[in-house]
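The structure under discussion is supplied below as structure tokens; questions concerning it will follow.
All protein chains but one are shown in place.
Order of writing sets the chain letters: A, B and C. Residues in each chain are counted from 1.
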Amino acid sequence: MKKCSVVGATGYTGTELVRLLSDHPRVRLVSVTSRSLAGKRVTDVFPHLISHINGLSFVPPDMETLARESDCVFLATPHGVSADLAAALLARNRDLVVIDLSADFRLKDPDAYAHWYGHPHPHPELLPQAVYGLPELEAAHLKGARLIANPGCYPTSVVLAAAPLVKGGLTDPTSLIADSKSGVTGAGREPTMGTHFPEVNESIKAYGVTKHRHTPEIEQELSSLAGHPLILNFTPHLLPINRGILSTVYAANPKGLSKKELLDVYHEFYKAAPFVRVYDSGLPEIRNVRGSNYCDIGFEVDARTKRFVLVSAIDNLIKGASGQAVQNMNLAFGFPETDGLKAPGVGA
Amino acid sequence: MKKCSVVGATGYTGTELVRLLSDHPRVRLVSVTSRSLAGKRVTDVFPHLISHINGLSFVPPDMETLARESDCVFLATPHGVSADLAAALLARNRDLVVIDLSADFRLKDPDAYAHWYGHPHPHPELLPQAVYGLPELEAAHLKGARLIANPGCYPTSVVLAAAPLVKGGLTDPTSLIADSKSGVTGAGREPTMGTHFPEVNESIKAYGVTKHRHTPEIEQELSSLAGHPLILNFTPHLLPINRGILSTVYAANPKGLSKKELLDVYHEFYKAAPFVRVYDSGLPEIRNVRGSNYCDIGFEVDARTKRFVLVSAIDNLIKGASGQAVQNMNLAFGFPETDGLKAPGVGA
Amino acid sequence: MKKCSVVGATGYTGTELVRLLSDHPRVRLVSVTSRSLAGKRVTDVFPHLISHINGLSFVPPDMETLARESDCVFLATPHGVSADLAAALLARNRDLVVIDLSADFRLKDPDAYAHWYGHPHPHPELLPQAVYGLPELEAAHLKGARLIANPGCYPTSVVLAAAPLVKGGLTDPTSLIADSKSGVTGAGREPTMGTHFPEVNESIKAYGVTKHRHTPEIEQELSSLAGHPLILNFTPHLLPINRGILSTVYAANPKGLSKKELLDVYHEFYKAAPFVRVYDSGLPEIRNVRGSNYCDIGFEVDARTKRFVLVSAIDNLIKGASGQAVQNMNLAFGFPETDGLKAPGVGA
Partner (left out) sequence: MKKCSVVGATGYTGTELVRLLSDHPRVRLVSVTSRSLAGKRVTDVFPHLISHINGLSFVPPDMETLARESDCVFLATPHGVSADLAAALLARNRDLVVIDLSADFRLKDPDAYAHWYGHPHPHPELLPQAVYGLPELEAAHLKGARLIANPGCYPTSVVLAAAPLVKGGLTDPTSLIADSKSGVTGAGREPTMGTHFPEVNESIKAYGVTKHRHTPEIEQELSSLAGHPLILNFTPHLLPINRGILSTVYAANPKGLSKKELLDVYHEFYKAAPFVRVYDSGLPEIRNVRGSNYCDIGFEVDARTKRFVLVSAIDNLIKGASGQAVQNMNLAFGFPETDGLKAPGVGA
């Protein structure tokens, strides 16, 4: 049993990590930290976990102890904070696996980080060793990795939808548009006017239009697949639901591929990916993936406009965050990729 | 045209007042105040009002100006604050009509106020002149009133449902139980953990059980109708919807009344009330009243258990707050009771 | 007072027409028809209208009587049915105004109708006289019109968003993509598996991808504005809300216009349109228009990708259907355009 800790366990992704790890067959949860709730029992704050982690209380984050007593530390902390914690942990225990759920190690270019996040990267020296933890694309680099940048929720949904197209050179790289719709847990557990129930319910809005920080992350990964720089329009929208992201991706079809031909490409591309489900017919819906680690992908080919319309669906807290972090841990430790992640979606 | 002002116009009830008054045929909105948003245009904060109150900006609350320039001031301010503002306004202009949407003037007994609100009443000397503004019960006292205590949303729904029973001596006064369910706008516009979208959505919870501050208000009004003290259980629940309260009220049927007999009682009791709709068959649902000033009431008589089961529905922001305040103003000024309040519900 | 009738008054658009007309200062509702509910009081089926249309009962549709007793008949009937009814009505009363909320008279080309709707147009001889009732573009043709094709909900939201761009030749006509999100009332009042509460709630799905019947209607109107044929990708999505459509429209910016420049274009284009509100800053959200006849429009200009990202919001039952029908009637009769449509949105 590997010993795991979760730093910043009071947000939605932290709590979801606690839930998933509490049921994982090869790990033991040794420590969950929270500055604000230190001393409180986890189940007092999260009653849905009663009977599952009854003994556990929040402790203040102490890098010394965490580095010594853990085999793997998950950082569910804000960007800017994570980089310092990762540096502190790796300096104390070079065998430790650190999986950062923030954006701090996702962009390989520290200048891009400074541009989009508004401050210099706190630890650019760590960037070269960070592996971008999208297992379907990076499985080879994850085994044995020590610092893993867990992808953003939107990038997971958009990059997985577009990757086979872009990698195969099957689209015009200037044609990509990603129109994404996310549930409110993606905005975190901190109450704000923008996530106050009556302001979200019975509505939908676009936000961060042309400026959302997940844009450079999507572009980095798709450019890497394409072999040349690629930019796109990415527009996130806030949905009045708790969990899930649906991304509708538009891309030119310059070679006139048929749906059948593209299905072959997608099935081949994801044949070894246990958490990607390609739809031969129909299109993904959030309810098909909610509560699971799947990314479902489907598409139509528009003969009139010569475009592909691709749709992907994930649970933003699982495949878009904590489930993917567990999947990354599994690969880093050489565990079976699906350990702890086998629950199907709950359906309705 | 009477000149109206709204103090504290940035919460849901304040905004709803602005919306209703902007469309009222006999009033002109002269001033809306907000400390935090002073200087901003109202439509910058509430875009749904663009084209309706385009010239209006928030101003800081100044009692001198408000008292001088208004015929009627609505206080959409927190309890504790309202009492001081009302005192300041009435001291400056004895012809002013002050309608307070807070709890400050609802309880006639200052000791009850101190007990349930945790501090002495700020202006007990004003209590004798305050009229409890439930027009269906107090119409006679509202004409010419200068200080009107606008009822709580839950009390409106519970008292109107039970009043004919209690007034007619048709139930056992110890038997009353009110189980109410409210939308989230009832909790105000301030973001909190308890009103954060993912904490409310797909759930329901009871809160303030045995201790909610609307309890003494309901008891005061029903006791007054009964002619003797009466206590009840009142349990509010938070629903994942924006607007509306449904109250299910249980009461003994010691005289064995039939549904037909009780319908006669209710139709008679509310024959002059333009905003109460008694259902001969079927039961009220929130969607029937949303967006309107109606209180819909229906019931079943349980021959097995010898109890009445009554159901009432209101829009908490209209009949439960701002619409009722406008209704009170209409009566205070001698306007037709329905002026500015004629919109039917929006249905689906 | 003009006498109005609503045929097919039991769906959401029919009921909404009844609601709006019951409050209109220049019309009297003389007849509402329903085959299935003939004989029932309207308020037994739609309790939210109690006290507003108390005397009214559904009658079976009889073209003879409708044509004789009405000045204006609204057809809230399915496509295929509407064309026959319109023909029957206009044959009996050539002064009658017929406003059809179905798709039957929207496409000017009967071959396009046959292609997208799967059957020949029932009355192609009426097409030349039908006016496409998007008042912001067609006001000149609506005065005195006798047969008005009320636009689809999605086309209203997409065409109004893109019209100034397309009319001004400011975009590449092959670049348009409209990603729309609609509430469930847009799917009608007939229960189906796809609109069953648990199948919709907490999810979102794309549907009719590359094949939705509103596509040719959007293309017809934009082509007409452009002066040459134009095709686009239109993708509708089903949102777990009751009312509202948000359309996110992507279009190339070949001339490198700034946001300021485009704002000038939009303000000029819509300067005479009382129901279009162009946002100088911020972007429309459904909650800003719910319950009103407004179409709100805003946009950002992406300097990186050289694209416009436009967002429009409407209430699909009002500006997207019944409110627009009333607006068309106002223009046909020479009434003030905003009569009966002055209610602001309800906000939260």
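One rule holds in what follows: a contact is a pair of C-beta atoms (placed from the backbone, for glycine too) under 8 Å apart; a residue touches a chain by one contact, two chains touch by 3 or more.
Remember, predicted model here, so these are calculated numbers, not experimental data.
Remark: the absent chain touches shown chains A, B, C in the intact complex. Touch with the chain that is not drawn comes from one residue among C:68, C:115, C:196 or C:304, which is C:196. Of the candidate positions B:54, B:129 or B:233, contact with the hidden chain is made by B:233.
Within the set A:16, A:138 or A:337, the residue that contacts the chain not displayed is A:16. When the whole complex is considered, the residue among B:262, B:295 or B:311 that touches the unshown chain is B:311. Residues 12, 183-185, 189, 191-193, 195-198, 200-202, 240-242 of subunit C touch the missing chain (whole complex, contact as defined above). On the side of subunit B, touch with the chain left out of the figure occurs at residues 174, 177, 179, 181, 183, 198-199, 201-207, 209-210, 231-233, 235, 237, 239-244, 246, 248, 250, 283-287, 290, 300-302, 304-305, 307, 309, 311, 348. On the side of subunit A, the interface with the absent chain consists of residues 12, 15-16, 19, 22-23, 46-52, 185, 189, 202, 242-243, 274, 277, 279, 282, 284-285, 287-292, 294, 296, 317, 342-348, using the contact rule stated above.
Throughout what follows, only the chains that are shown with their structure count from here on.
Per-pair tallies of C-beta contacts place A-C first.
Every chain gets a centre from its CA atoms, and the centre nearest the mean of all protein CA atoms is that of C. With respect to subunit A, maximal separation of chain centres occurs for B (centres as means of Cα atoms). Centroids built from CA atoms put subunit C at 36 Å from subunit B.
Shared interface positions of subunit A, defined as residues touching 2 or more other chains, are 183, 198, 201-202, 240-242.
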